[in-house]
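Here the complex is missing one protein chain, while the rest keep their positions.
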Amino acid sequence: MNTSLIMIIITTALVNNVVLSQFLGICSFLGVSKQIKTSASLGGAVIFVMAISSAVANLLYTYLLAPLHLEYLNTIVFILVIATLVQMVEMFLKKTSPAIYQALGIYLPLITTNCAVLGVAITNVQDGYNFIQSVTAGVGTAIGYTIAIILLAGIRERIDESNIPAPFRGAPVVLLSAALMAIAFMGFGNLAL
Amino acid sequence: MNRYMERIYNGVIKENPTIILMLGMCPTLAVTTSAINGLGMGLSTLAVLIFSNMIISMMRNIIPDQVRLPAYIVIVASLVTVVDLIMQAYVPGLYSSLGIYIPLIVVNCIILGRAEAYANKVSPDLAIMDGIGMGLGFTISLTVIGLVREFLGSATLFGKALPELCKPIAIFVKAPGAFLVMAVLVAVLNAAHIKTAANKKVEGCDGCCASCSKMCNSDAKEETKA
Partner (left out) sequence: MNRKLFNVSSGPHIRSKLTTGSVMADVALALVPATLFGIYRYGLHAFLVIAASIFASVMTEFIFDYIAKKPNTVKDGSAVVTGLLLALSLPPAVPLYIPIIGGIFAILFVKCFFGGLGKNFMNPAVTARCFLLISYGSLMTNYSVDAVSSSTPLAALKAGETINVTALYVGQTSGVIGGSALALLLGGLILWVMGGITFEIPLSCIAAFTAFMALFGGQGFDPVFLLAHICGGGVLMGAFFMATDPVTSPVTSRGQVVYGAVMGILAGLFRVYGTAADSFSYAILISNMLVPFIDKLPIPKPLGYKNGEYKERQFPKAAVNLTVITLIAGLALSSVYMLTKDKIDEQKMAASAASYQEVCPDAESFSYDDTVNAAIEALGGETYDASFGKTYVNEAVVGEAADGSVAGYVISVTSGDGFEGNITLAVGISPDGTVNGISFTELNETAGMGMLCGEDAFKSQFSGVQTDAFTLNKAGGSTADNEIDSVSGASTSSGAVVNAVNTALAFYAANMK
């Protein structure tokens, strides 16, 4: 595929935004986005995990699975890689920055089950990306995730629950905000790149 | 009520994974663009759920506690791969509609959540019934949500066109529409004062993936122990 790297980033981050367009990573998206600061931290962790997992997954697929015609094992291999990576990130954060580790709490191990990480690894295979493209796509997807979650946090920090009609307090208004964000992001779908 | 039927009742109504537990949001939002897609995804997940619950229950005394999670993941991932290959071979149309969401069943909170919260604690027969119950509940929810979106967004029901009052509101079969339908659904449940994970104050996870957080909480305990 001859897509330039910048186009890959813009497409994965904005046009096909992982959360608002592909519905991957919803659980943490809805759960963590209460504060801008935590969201930014989670976004950073996701970028890191996605970049490395895309790279490793691509390497494993190209040099191990494909030559041995074991492509159908990609789901298992990828998810194990991701689980391991997240464990490593957890240990790393615990040692170097306990504050962030505390702030992220449960959400760090949840990156394992974050559909987005597995999703991007599989999409890279489906789109036939080479190594550089895979990493770029991984980073771009994660950037899109970070943008979406930070924007939602910005909105949620402003929401004053007292005025919201009772049935909509809590999750519904967050889902509604996500709906409106998704409408706005569809504007990027018009970009012809 | 007979223990088995109780499991079914639990999975479909009392602890419906989509509406009450609010697990598996990703596929719920993504594949409910039509009733058929919702049905297909639900049934695939049902299949995986039954077998994963059964296997994990059968092996509950064999799998060491520390490697619980990776073991579950390997089992579930293998099952999903099997389902993936079978679908690819026998129902290619559905396979391409569901696309990437089939391998994503692996990370569906429901499966890992049930394995952690239930299957590894009970005997296989109960685990299987629980799998059937949860799977059925998931399937029914997905199909219903899919029906609503399909009706509003493309004016068809199970693929059959309806007489047009006015042109369908296409946004409902697109991304924003999924969020809209979910928002209204949860709001309706809130208004009816039905206790869901969304309005239960769960520490940490704000509503979604309640079972997942239980699983991860025990993980966290493990960290402090170690």
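Going by the order they are written in, the chains are A and B; count residues from 1 in each one.
Please note the rule applied: a contact is a pair of C-beta atoms (placed from the backbone, for glycine too) under 8 Å apart; a residue touches a chain by one contact, two chains touch by 3 or more.
Computed from a predicted structure; not experimentally measured.
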### Task
Write down which of B:86, B:169 or B:194 is the residue touching the left-out chain.
B:169
### Hidden partner chain, residues of chain B it touches
166-172, 174, 176, 180, 187
## Note on the structure
Contact residues on chain A toward the hidden chain run 151, 154-155, 157-160, 162-165, 168, 172-173, 176-177, 179-181, 183-188, 190-193
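We adopt the following convention: only the chains that are shown with their structure count from here on.
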### Message
Can you compute the centre-to-centre distance for chain A and chain B, using the mean CA position of each chain? Integer Å is fine.
### Response
20
### Query
Given the complex with chain B, which residues does chain A contribute to the contact?
20-27, 30-31, 34, 72-73, 75-76, 79-80, 83, 90, 105-106, 109-110, 112-115, 118-119, 122-123, 126, 166-173, 175-176, 178-180, 182-183, 186
### Query
For chain B, which residues are in contact with chain A within the complex?
22, 25-27, 29-30, 69-70, 73-74, 77-78, 80-81, 84-85, 100, 103-104, 106-107, 109, 112, 171, 174-180, 182-184, 186-188, 190-191, 198-199, 204-209, 212-213, 216-217, 219-220, 223
